[in-house]
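Take this structure, written in structure tokens, and hold onto it; I'll ask about it next.
Here the complex is missing one protein chain, while the rest keep their positions.
Chains here go by letter, A, B and C, matching the order in which they are written, and residues are numbered from 1 within each.
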Amino acid sequence: MTEIKVAIIGGGGFMGYAHSLGWALAPITADTGATIRKAVLVEADEDRAKAAAKRLNWDEWSADWREVIARDDIDVVDIVTPPASHAEIAIAALAAGKHVFVEKPITNDLADADLMQDAAEKSSAVSQVGFNYRHAAAISFVKHMLDDGTLGHPLQFRAHYTQDVGALGRVLSGWRAKKGAGGSGVTGDIGSHIIDLASYLVGDIESVTAIIGAKDPAENSAWLSDDQRREGQYLDDAALWMTKFSNGAIGSFAATVYASGRKNRMFFELECTGGTVEFDWNHSDEIKLSLVSDKPDQQGFRTVSLNENHEDYWYPLGGMGSGYIDDAALQLQKFVRAIVEGRAGSPSFADATRTQRVIEAVMRSADSHQWVNVDEVTA
Amino acid sequence: MTEIKVAIIGGGGFMGYAHSLGWALAPITADTGATIRKAVLVEADEDRAKAAAKRLNWDEWSADWREVIARDDIDVVDIVTPPASHAEIAIAALAAGKHVFVEKPITNDLADADLMQDAAEKSSAVSQVGFNYRHAAAISFVKHMLDDGTLGHPLQFRAHYTQDVGALGRVLSGWRAKKGAGGSGVTGDIGSHIIDLASYLVGDIESVTAIIGAKDPAENSAWLSDDQRREGQYLDDAALWMTKFSNGAIGSFAATVYASGRKNRMFFELECTGGTVEFDWNHSDEIKLSLVSDKPDQQGFRTVSLNENHEDYWYPLGGMGSGYIDDAALQLQKFVRAIVEGRAGSPSFADATRTQRVIEAVMRSADSHQWVNVDEVTA
Amino acid sequence: MTEIKVAIIGGGGFMGYAHSLGWALAPITADTGATIRKAVLVEADEDRAKAAAKRLNWDEWSADWREVIARDDIDVVDIVTPPASHAEIAIAALAAGKHVFVEKPITNDLADADLMQDAAEKSSAVSQVGFNYRHAAAISFVKHMLDDGTLGHPLQFRAHYTQDVGALGRVLSGWRAKKGAGGSGVTGDIGSHIIDLASYLVGDIESVTAIIGAKDPAENSAWLSDDQRREGQYLDDAALWMTKFSNGAIGSFAATVYASGRKNRMFFELECTGGTVEFDWNHSDEIKLSLVSDKPDQQGFRTVSLNENHEDYWYPLGGMGSGYIDDAALQLQKFVRAIVEGRAGSPSFADATRTQRVIEAVMRSADSHQWVNVDEVTA
Partner (left out) sequence: MTEIKVAIIGGGGFMGYAHSLGWALAPITADTGATIRKAVLVEADEDRAKAAAKRLNWDEWSADWREVIARDDIDVVDIVTPPASHAEIAIAALAAGKHVFVEKPITNDLADADLMQDAAEKSSAVSQVGFNYRHAAAISFVKHMLDDGTLGHPLQFRAHYTQDVGALGRVLSGWRAKKGAGGSGVTGDIGSHIIDLASYLVGDIESVTAIIGAKDPAENSAWLSDDQRREGQYLDDAALWMTKFSNGAIGSFAATVYASGRKNRMFFELECTGGTVEFDWNHSDEIKLSLVSDKPDQQGFRTVSLNENHEDYWYPLGGMGSGYIDDAALQLQKFVRAIVEGRAGSPSFADATRTQRVIEAVMRSADSHQWVNVDEVTA
């Protein structure tokens, strides 16, 4: 069996935890055709790199990502740095022939995303972006029912991603609070996940109309501190948008951080000709499913708990309780399989760049009060 | 105590049932300051009028609404005919000095609605339109929490009204299937209810952007028969729209009849600065409520079942199970109280005309692919 | 069509409201083969009788139930007085050849119940006891699925009926607080409903083992006032019991009034060889249904909203929201049909007497710490 050696760039924060767990769990819960070696953890500060490597069980550490990328024995570069540095590292890694995994968003700069897409398309290596939710076992089940005809074709997709961090006065810090450094407000941060899911499950988004934020930025950007506001910083705290998909389906989306009572709730309903599915990340190993073909007196949403009959559910018994860590492992399993089998990553850099283009379209539509055609959005 | 004598125009169908039950229940469950006499039921066909009057316990019947309106002893005219005839009857009844209750929609023709609003404003009688949901005890509780500051001010309202009748191949008949005769598709039919609720709870809708129906009308107007389609009939089966409210709040709405598994589900979430409320007509005597002021480790949505601490809940014990009939009674109780106390009905003809104007704005925005300012919509 | 003239005995309280609404609604929502005349309302105090008759739309009133029972033109005697008087009135009414409807419990005295059962069995009139829940449309749907084999045969029934009135310090008054006058604590009051449902859906209860109340009556009878406790009054505020059914199924029951957050929640799960059903009165027009025959990857509980495909659901569209009043009408419709068709009422006096015997068995088992065989319980 192939051994794949991974270097993680920027692994000292939460995403370092998440990916470390994912890399550890990935080969345990499925046979991907490869074993994983957590080889090197890179952080700009060497002491921090060492501490993180020890805590997270990486063999080595380094403070120089360029040096690590130049090593012959490294197969995969996993980039979890702030978004503003993604393009430079990813393009360098692809140039060095490495398979590249980039945490989402691919970047917050559309021009950079285009460059990354180009680099990926010119490379024979596998590249993938960390939109983890599409790999959740529940989502795979929905995708499966779309592919095998159980659900018929999609008619309408409604999604919202809501959090209460702004309602509770929790403020952002670091790069997330700074537009220039990669912060993108709710649309790019949590909104991007539901755009990725829509693209994956329903199809290409053709055009959008949007509303962003609330009347008074100074008052309403719920997740900034007073100081940040005084500095003129502004990040949208709420966005609503509607879409037309190229296959005729229609969509409605919302993302807010001022939703009291919502704890990281990513939710969607997908109405199809053959049935409806409903998903709520707060109950991430369940799908609610209604089928037109059910007997008339038995119509209704069944709550399907993932179990051994579902792809990507690895426990011996349904209802054991999968969660964030399982999902972290699943997206890396898929990435490893793509490497082993020579397939494209999912989402690819091209997919994630299109998602970035939709985000940009949302922001431009909100500014212009016009429908925006996604294909016409240029950097 | 005053006795109020009611004549119902067009009482032979389901709304005749519903209003008859409402008029019977209204004085039993609350002291409105008046007793009700179900005096005359009017249907164009005399035999049908007689049969309905007997079945529904009305004292008399008639086949001539003009004659009934002319009677001195009648206090209230309750109009449940198809929408296309609402304007003529209501304006005549107001001219005759009667209090007028009109089943929703006020009419499907904006010019007619304007005339009705004029007539109502010139009259000292009370007029009200049958948007029943705003009078449900659960909605009164939400309104109460908005008025007393519990919820703070509204930020975002998201609503959908979904049914499966189109998904299951159930087709419309009668006037509902004919645009000219009053049929208005999902926006006017079920969409109007969530516009009314939004206006009542959040405030005036200032502007809208909208998508109506699906790509191919011939295929997608889910609730018409093949014959109806051949006749060129078309009624939108799905609509999505977003709104800006004049107070700065933003909104997102959906109405569809092709939603497998949804049985008359009217649903909304209202995010406010002080908390969030969620309501689902399928669980019509519950409100889900989250409050920012809750302790950090106890944040979450509580499911509040209506009980004796809530206005308009008339049972001796919470959780006894109120439903459609209770709501039918509540809206008539409120109407009777408005008569007794000399207040305006809710919603008034002016309110309902504005709702009609929003519906028209939705349809025009969908056609023009532009934001439409509601105030600029003329008949 | 036959006209059935009803006299109600004791109609001035809440049950007077409920039955009046039920009698009004019953002939509207279904064709029972008869029309109903709300003829006479009886209350011991004539002024109260008159006021109630006017408010609730009864033709006449009276202060003398014996006189009313003696009238030839009365067909049905509907008894909603406190339980202690049920036996005398019901036996007299049966002797006078009247059909008799008795609100639950049939009585709290087992010897009286035996006498009532005897009287009913000797009469050709129809008698029925007001266990309304078994007639709810959702329960009829469950019964239907048991009868037609959809669910297979019952294996295990778990039910609880929980309220928060005791938790919130709300105390009982009137006859309910006095054991001698008919009060029976949680077992007889709310527990009786789940015993009735179990008997109806699963079969005869053969034996029981039980725990009643808590350690210290003075402290724990949650729904009595301090004065009532000082007077030595005691009513159980919680009961748990398990049962063996004669068909081999097993059961577990709970009834409490000190359950914070529970608003009149009657709940059960019924596991059968073919599937499981779950019912919650707080969502009274839904059944949760899981079927063994579902595809392995689609197993799960579907939430079936009552709709036009279900017997006893009378609205034109699913999900319109039925509730307590609908249920009040349904049980009277069934009673009227039994009269018209010459069938036994459901539950009959015999059925309700057996339920009373099970209640007695629960109380004796709790005292004796032994399993009690229901057949061996004598008055």
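Rule of thumb we're sticking to: a contact is a pair of C-beta atoms (placed from the backbone, for glycine too) under 8 Å apart; a residue touches a chain by one contact, two chains touch by 3 or more.
Predicted model only: the values in this text are computed from it and were never measured.
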Chains in view that the hidden chain touches are A, B, C
Of C:Asp75, C:Asp164, C:Glu286 or C:Asp326, the residue touching the omitted chain is C:Asp164
For the full complex, which residue in C:Val6, C:Leu201 or C:Ala254 touches the chain that was left out?
C:Ala254
Which of C:Ala51, C:Met242, C:Leu317 or C:Val340 touches the chain that is not shown?
C:Met242
From the listed residues B:His310, B:Arg337 or B:Arg354, report the one that touches the chain absent from this view.
B:His310
In the full complex, subunit A touches the hidden chain through residues 14, 17, 20-21, 24-25, 27-29, 55-57, 163-165, 262-265, 281-286, 305, 307, 315-327
Sites on subunit C contacted by the missing partner chain, in the whole complex
155-156, 158, 160, 162, 164, 167-168, 209, 211, 214-216, 220, 238, 240-242, 244, 248-252, 254, 256, 258-263, 269, 271-276, 290-292, 296, 299-301, 369-371
For subunit B, which residues touch the unseen chain?
141, 286, 289-291, 294, 296-305, 307, 309-310
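In the analysis below, only the chains that are shown with their structure count from here on.
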For the pair subunit A and subunit C, the C-alpha centroid-to-centroid distance in angstrom is 54
Could you work out how far the Cα centre of subunit B sits from that of subunit C, in whole Å?
35
Where subunit A touches two or more other chains at once, the residues are 290-291, 296, 299-301
